[in-house]
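The complex appears here without one of its protein chains, the remainder shown in place.
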Amino acid sequence: MEAQRELGAPIPQDAVSAYRSVIDEIDLSSIKRRELRTRHDVAARLEEFCSLAGCEFVHWGLTSRDLTENVEQAQIRDSLKLLFLKAVAALRLMAQRAQDFATITYVGRTHNVPAQATSAGRLFSVFGEELLWAVECLGKLIDDYPLRGLKGPVGVQRELLSLFDGDESRVEALEDSIAEFLGFSRRMSAVGQVYPRSLDFAVAAAVFGLLSGPASFATTLRLMSGTGLAGEGFAEGQVGSSAMPHKMNARSSERICALVEVLRGHVVMAAGLAGRQWYEGDVSCSSTRRVLFPDLFLASDGALETLLVVVDEMQFFEQAALEEMNRQLATIASSALLSASVSSGAARSAAHAAVQTHSLAAAAAARNGESYDLIQKLAADDALPLEAEAIRGVIEQAASGSQADSQILGFVRSVEYLVDKNPEACEIKVGAIP
Amino acid sequence: MEAQRELGAPIPQDAVSAYRSVIDEIDLSSIKRRELRTRHDVAARLEEFCSLAGCEFVHWGLTSRDLTENVEQAQIRDSLKLLFLKAVAALRLMAQRAQDFATITYVGRTHNVPAQATSAGRLFSVFGEELLWAVECLGKLIDDYPLRGLKGPVGVQRELLSLFDGDESRVEALEDSIAEFLGFSRRMSAVGQVYPRSLDFAVAAAVFGLLSGPASFATTLRLMSGTGLAGEGFAEGQVGSSAMPHKMNARSSERICALVEVLRGHVVMAAGLAGRQWYEGDVSCSSTRRVLFPDLFLASDGALETLLVVVDEMQFFEQAALEEMNRQLATIASSALLSASVSSGAARSAAHAAVQTHSLAAAAAARNGESYDLIQKLAADDALPLEAEAIRGVIEQAASGSQADSQILGFVRSVEYLVDKNPEACEIKVGAIP
Amino acid sequence: MEAQRELGAPIPQDAVSAYRSVIDEIDLSSIKRRELRTRHDVAARLEEFCSLAGCEFVHWGLTSRDLTENVEQAQIRDSLKLLFLKAVAALRLMAQRAQDFATITYVGRTHNVPAQATSAGRLFSVFGEELLWAVECLGKLIDDYPLRGLKGPVGVQRELLSLFDGDESRVEALEDSIAEFLGFSRRMSAVGQVYPRSLDFAVAAAVFGLLSGPASFATTLRLMSGTGLAGEGFAEGQVGSSAMPHKMNARSSERICALVEVLRGHVVMAAGLAGRQWYEGDVSCSSTRRVLFPDLFLASDGALETLLVVVDEMQFFEQAALEEMNRQLATIASSALLSASVSSGAARSAAHAAVQTHSLAAAAAARNGESYDLIQKLAADDALPLEAEAIRGVIEQAASGSQADSQILGFVRSVEYLVDKNPEACEIKVGAIP
Partner (left out) sequence: MEAQRELGAPIPQDAVSAYRSVIDEIDLSSIKRRELRTRHDVAARLEEFCSLAGCEFVHWGLTSRDLTENVEQAQIRDSLKLLFLKAVAALRLMAQRAQDFATITYVGRTHNVPAQATSAGRLFSVFGEELLWAVECLGKLIDDYPLRGLKGPVGVQRELLSLFDGDESRVEALEDSIAEFLGFSRRMSAVGQVYPRSLDFAVAAAVFGLLSGPASFATTLRLMSGTGLAGEGFAEGQVGSSAMPHKMNARSSERICALVEVLRGHVVMAAGLAGRQWYEGDVSCSSTRRVLFPDLFLASDGALETLLVVVDEMQFFEQAALEEMNRQLATIASSALLSASVSSGAARSAAHAAVQTHSLAAAAAARNGESYDLIQKLAADDALPLEAEAIRGVIEQAASGSQADSQILGFVRSVEYLVDKNPEACEIKVGAIP
């Protein structure tokens, strides 16, 4: 109303004041009663608002969706910004923990079985790098997210043009004014009654993408709780299981995964809306979006809040890691032995077969509680040109974290750069979760 | 506790009374405080309950999931039953409307373009038959849905066996007693800490299946509102659009479609849980299910409530249907003309080509506001063995509903049979929706 | 044509022979050329077929979907039957392995952390019971799956009525004849041009449900490969990793999980079709279904074939299981100690707290390579009324599989009953998979 008035619409200043003065008197139950009659929520709200203000100057030249689309977009954009900051805060914490754990090595796993030594700090840099990329994508979406603007029922701004006597420049000025007020730098042009629902899908997809790295991290922490390498910590007074007092499972990590499962459902709800509009807007997506958006943002916020706690409280059990390394080292050195053999002139396939034979035999022996002198067996195999001493050296070497250090450093620097550009993220604190 | 006591567990009768007497004193905010410490919701609730009762006899021999799984299953089963009854009530209404509209014919459509004459009553029998099948499937699911029972943390009933001194028969009697109390006739046997989540998927799938017929019906009603053949009615005081006073769209049907879109998201959440259990139960699905189930049942209940209103208030505009029939009849008689030509000895493909040529020409003429004497052109075409008089007869004949009557009657009888078996459905009334 | 002829339609016997004689001459590339012109696949095929036969008696009184719907339904039903039998064959194998492993105990896990002792045979009975329920559901779907029948373009059988001079009984006889020929005992009545797509969803949901138990089993086997308790076996000449000769991951189980992920996508495609029909059939689902169904059945068949191999070749490493049991036994006896303490008069919450304190301390000590005399600590704690000797007894007792034996037996009997009713399943052999 104020912007319309400034641009010359015949709206008295008193009217603006009249509406302003009753904002706190709006009665939701009265609106509900009106809606049962009108079967139109916006009409019911306008009726209530005008009835309180005692005049009817609001909503001139507009259709309901001129109101709701833009407000919803502002809410969505603000929600995305909050998630963005919380994700940056999580990255900041992950960078710290990556450094805390950088010097600890443990037996990395692929396909869930022991693979090679790596650094415990990399748990944060690997999944953190995934989160970094998603944060970057989310940032771009926030920047590029266009406001629908005031376009009228079918998009051709007939009512506003009429309100301003056919003066296109004032219609455009009004839209500029609203966009600025809502904090948008980009506007759509040829839209219908609603903005394209593929924007809603892009929002849901970006939010799900944001939580993907954290979900993989949480899954991995649940796995490591199972092998005794890491845990979420256990607070004073915490109960792990009502029947099994010894239980200490990664319950907050489970929650992250569970909330991300909810987000997958939201991705589908949003995908179900995109690509289905009829003509200039059928708005049949209304009830879906009323469920989708609050739930999408609550679930993702809950997942990020939980992530902050988990990253903050996570424990890595060095002694257990060391014991596993000692148990597995000779075996997981297989790739290093293969490399060394090939470098010393062995044919790759023959060397692979020989190392495999002895590794599997050693593993089988270990499973059966028997002994197997792996180094001796490897040294004695003609397919491998390495002596026992060289083999021992390769195996010892295989316990190092290799390039992990510089990779962690790279991750930390990327996070520092991001935090520098988003200092508000530093104000986000780790909260208490039930 | 009572069942345990009857089977000989050392639980004093006083204890049962003590717990009973404090049920109304349970303080949710106290539980919330306890949960912040225990980080375990069931433990927090038990602590509160025992603290009020002043003793600790509840939850003996059980793990949290012995409590929550069975209660949740009972809630799910009750929710399914309610949906079942509401769907039967909707079918009852659809059968009435099918009869109301049985004698009205209109231009049926396939691929959204005029196809052949059919009966307006069939709008209810076609989508109603789909709903009937889904109701039958849901009924079977309710009957076959098995209770997890009391199995302990990993499923082998260690604690209960211990509570009853290793007496398997008393453990089984306790499970029988609980199953009977909760109203289940079937129990799982070899389950782990949780029942298989494919049961949850089956529930979500059945609920979505239930709303599929109604969603297609609602979509079709939205389409018919657009061509002016049908509408949802328009209540006194209702507002169709805040900008366009003439608008009268099928807004409740839109809501049905929108809620079914929400259900598609729930199907995916449930599919995301099934097939993912770790070992004897990882229960990482917990937070997902806390969102999924209340929302699934609220959305589907809302859709069925809306369906009741729409079916009850739906209007069919006979005059508009008649006018369309008159406009389209000569064209949509094409399949009848093809049949008649073939019966009179024409080659099918040549007859098809000839009828197509003239039909498309007639349609093009109509679009351009020109006249085209379709009957004369058809009669003059050598590929068609029919005289003008015969053609006229075929066209008149093509306005009938053909087998629609007996199909509607079949539908009505099936619904009557179902309602007879589920008389409680008659108590479900059409409610008021905002 | 034969059925039409028998019921009196003017189709010469020669025509039937003419079509029969050219079946092997049908030229797919000619059909493709025809389709580029007709832009209608069925029309192109009929044209080709008639052109070869030299007459036009096929497809009388029918629309394309009278042909394709029924044939596709027969294909779907046959595919479901094949999956049903393969699932029964998998259950048969699972029952065998459940018995093979019944006497081996290992440390069961919930939330992925050590929980209680259970039997290795239960890996098959727990996930097998889930599969059994899904097989039962699938069997019911196959039995109840209704054929669309011959209904014409909008469902009112106008053309067939005309072909048989308005004689309803011959139309019904023709439908009966086709249903019998295709092996269906149930037919839809009031359907439009297509049968309801919620049937397609029910099919996809049943297939996904069928693979849910196997997917959880496969996931658990992948987890057990990681802790060294179980494996898929390793064939002569098999290569686990091109870089790490020692790798021996559960790669076939990974494949089962991956194919089930594909099925989740198919569930969504099918859900996207149900509830969206326009009027008497918009058939806009055509291209979706051409992708969906072949892929759904290929992926699920591949998953079941892989399951057969995995169940057949799976190894359980008893010695490793025993060692873990020895390591964890004192800890996982916590629930038994809690039960025993409560039975001996302790307050449940105090006993829980005491057992938890000592269990967590023992776990922490183990992680740090320190010693902790758990039994002594428990005996010395005043909150627990048990002496060291009694504690020792409880702990030893905790290594048993408890009710696992009778649960496995129950599973085996259920499978035997199913196999007896479906003896063809015994002919399905474990195949070779790449």
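Just so it is clear, A, B and C label the chains in written order, and each chain counts residues from 1 on its own.
By definition in this document, a residue touches a chain if its C-beta (ideal position, glycine included) is under 8 Å from a C-beta of that chain, and two chains touch if they have at least 3 such contacts.
Note that this is a predicted model, so its numbers are computed, not measured.
J.: Could you tell which one of C:Met1, C:Val42 or C:Leu322 touches the chain left off the display?
T.: C:Val42
J.: Pick out which of A:Ser162, A:Ser185, A:Asn326 or A:Gln376 touches the chain that's been left out of the picture.
T.: The single option touching the absent chain is A:Ser162.
J.: Which candidate, B:Ser286, B:Ser335 or B:Asn422, sits in contact with the chain we can't see?
T.: Going through B:Ser286, B:Ser335 or B:Asn422 one by one, B:Ser335 is the residue touching the chain not shown.
J.: List the subunit B residues touching the unshown chain?
T.: Residues 109-116, 222-223, 225-228, 234, 239-251, 254, 268, 272, 317, 319-320, 323, 331-332, 334-335, 337-338, 352-353, 355-356, 359-360, 363, 366-369 of subunit B touch the chain that is not shown.
J.: Which parts of subunit C face the unshown chain closely enough to count as touching?
T.: Residues touching the hidden chain, for subunit C, are 32, 35-43, 46, 59, 62-64, 152-153, 159, 222, 235-244, 251-252, 254-255, 257-259, 261-262, 264-269, 272-273, 282-289, 291-292, 295, 299, 432-434.
J.: For subunit A, which residues touch the unseen chain?
T.: Within subunit A, the residues touching the omitted chain are 10, 47, 50, 56, 59-61, 63, 108-112, 115-116, 118-119, 122, 125-126, 128-130, 133-134, 136-137, 140, 144, 146, 152-159, 161-163, 168, 171, 188-193, 196-199, 201-202, 205, 208-209, 211-216, 219-220, 223, 257, 260, 264, 267-268, 271-272, 274-284, 335-336, 339-340, 342-343, 347-349, 398, 401-404, 406-408, 410-411.
We adopt the following convention: only the chains that are shown with their structure count from here on.
J.: By mean C-alpha position, what chain is farthest away from subunit C?
T.: Between subunit C and the rest, the longest centre separation is with A.
J.: Between subunit A and subunit B, tell me the centre distance in angstrom, where each centre is the average of that chain's C-alpha atoms.
T.: The separation of the two C-alpha centroids amounts to 33 Å.
J.: With chain centres defined as C-alpha means, what is the inter-centre distance between subunit B and subunit C in Å?
T.: Once rounded, the distance between the two centres reads 24 Å.
J.: List, in ascending order, every residue of subunit B touching at least 2 other chains.
T.: Residues 59, 63, 152-153, 159, 257, 264, 267-268, 272, 282-284.
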